[in-house]
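Presented below is the structure to which this report refers.
Left out: one protein chain. Kept in place: all the others.
Take a look at subunit A:
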Amino acid sequence: MDFIARKRNGSRIVTQIVVILLAILFLVPFYFLVGNSFKGYGEILSNSASFPGAFNGDNYTQAWHATNFSYVFMNSLVITVVSNVLLALLCAMCAYKMVRNDNLFNRVLFVAFVAAMVIPFQAIMIPLVQVISGIGLMNTRIGLIVAYLGFGAPLTVFLLHGFVKSVPVDIEEAATVDGSSPNGIFFRVVLPLMQPIIVTVIILNTLWIWNDYLMPSLILHDPQLRTIPIATYMFFGEYTKQWDLALPALVMGITPIVIFFLAMQKYIIEGIAQGSVKG
């Protein structure tokens, strides 16, 4: 017994060491990125593996101004937050009525949502540009948000729909007896119950919308409207291989979403495990 226990302990220590080494390997790219972002151009080229000799913040100031980062960050933030709030709210309302009103239209719509989850963005992007300019929303944040509401609806409704089905009708009937209006029931009784799945939906949509490059690049052309991914892409086009400016721009670009992850870590990891069950 003692021998087995010791062997078990030994294997645990080996596993522990292996997994820590792997974790360090996973983090090495960030070391290269952040470390070199403080170096001068010559220092980056001569040895990118070394620890920076001096922390030079000038790169950051220059990159901040060249990418117009405060603008770009606000654009990404506004687009992500507004799209998320509207997607979660409108899709929750939609999913709720679709479950409770089992009529032909709602059934057809549900099948359409499920089928549309299969459509890759590339299959609709060419005409989407036409449609958006046709309704006069080209080059506006509203146009992009509306596109997110449409393209994000299938998966969002699908996840919420599955959850609403598990909410017992009895609770709503009790609230009706107590004199609640249909709107009151939804907003004061059902919506609060949906909180866990809404957190999941918001996390999945945030990771998608915040990081999305293709859709914004097709709809927003005005430099004033650039999001972080578009600004990064444009910046690389202008400053090819100028790593002393490109690396600080990349560090600035990833910082907000990494902070978001570290702050919401628990919810993100739970939310993904939940969302994938239906995925």
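Methods note: a contact is a pair of C-beta atoms (placed from the backbone, for glycine too) under 8 Å apart; a residue touches a chain by one contact, two chains touch by 3 or more; residues count from 1.
Everything below uses one rule, namely that contacts and distances are computed from a predicted model.
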{"item": "Omitted chain (choose from \"NADH-quinone oxidoreductase subunit L\", \"ABC transporter permease\", \"GntR family transcriptional regulator\" or \"U32 family peptidase\") - UniProt protein name", "value": "\"ABC transporter permease\""}
{"item": "Chain not shown: contacting residue from A:I44, A:L159 or A:I197", "value": "A:I44"}
{"item": "Interface with the unshown chain - residue positions in subunit A", "value": "12, 15-16, 18-20, 22-23, 26-27, 29, 32-33, 36, 44-45, 47-50, 90-91, 93-94, 96-98, 101, 103, 105-106, 109, 112-113, 116-128, 130-131, 135, 146-147, 149-151, 153-154, 157, 182, 186, 207, 210-214, 218, 228-229, 232-233, 236, 243, 246-247, 250, 253-254, 257-258, 260-262, 265, 268-269, 272-273, 276-277, 279"}
